[in-house]
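Apart from one protein chain that is not included, each protein chain of the complex appears where it belongs.
Let's turn to chain A:
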Amino acid sequence: MMTKTIISTEKLCKTFSSGGNQQHVLKNLDISIAEGDFTVIMGSSGSGKSTLLYALSGMDKPTLGTIDFAGKNLAKLTQDQAAIFRRNHCGFVFQQIYLLDNMSVFDNILASGLLVTRNKQQLVKKAKALFQQVEIDEGSWSKFPTQLSGGEAQRVGIVRAIINKPKVLFADEPTGALNSAASENVLNVFTTINRAGQSIVLVTHDLKTAVRGNRILYLKDGVINGDLSLGHYHDCEDVERSDKLKHFLAEMGW
């Protein structure tokens, strides 16, 4: 089956300079990410994982090279153009969820949705469907974010991220602050929406999170050191799958 490429980079470099020192965080990366894939970026701290995620999603401009995202070169966009591009084509989930505390859960979702569409009726319908998908029951819709548990809040965060049907959902350590039961719930949501066709790029250093992906990129010193294809995730009992991942990471010097 031919898969379409949604993001491809060419000699992507990111350099931070402070004083006279230059630190090359990303070096000549040629990456292509297929549509519908669940791509996981792993690597030790400081290997450039988050920097890569920010560059791929247009949050940060690369120093050199090009990023082709759905036919647009992100490296050439101005800040304002990049902001509009992100609003229309990217969804974001972070470790910190950043829901707006003075709005109800449902309003949080609507506020995001109304940035892109004016059709409120359809938006409400879509939001309800998504809430069902991530198993947030109707009783919680009118609650305020502070009344939610961490896992619930993160699932609301995911709904907010995908309400505008982004081409790619970017996640940076989405389960970093959650206990294992809550992370399992959140990860199930990721698996579910990926099965429904949502492309996901996720940065993590958690094995249980990584095993959900069907492609693992291992980043070391700003270079892709390994590229593992895992195939589609079925259930958590798949021991062979997690062994394959562990073996791969051991080889990478994890």
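Everything that follows uses one rule, which is that a contact is a pair of C-beta atoms (placed from the backbone, for glycine too) under 8 Å apart; a residue touches a chain by one contact, two chains touch by 3 or more; residues count from 1.
In this section, contacts and distances are computed from a predicted model.
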Exercise for the section: For the chain that's not shown, choose its UniProt protein name out of "N-methylglutamate synthase subunit B", "histidine kinase", "Carbohydrate ABC transporter membrane protein 1 (CUT1 family)" or "Cytochrome c oxidase subunit 1". Expected result: "histidine kinase"
Practice task
Based on the whole complex, identify which of A:K11, A:K125 or A:R195 touches the chain you can't see.
Solution key: A:K11
Completion exercise
Answer key for A:A34, A:M103, A:V124 or A:V223 versus the chain not shown reads A:V223
Handout entry: Touch with the omitted chain, as defined above, among A:N28, A:N88, A:S140 or A:S242
Key = A:N28
Handout entry: Hidden partner interface residues of chain A, rising order
Key = 11, 13, 15, 22, 24, 27-28, 63-65, 223
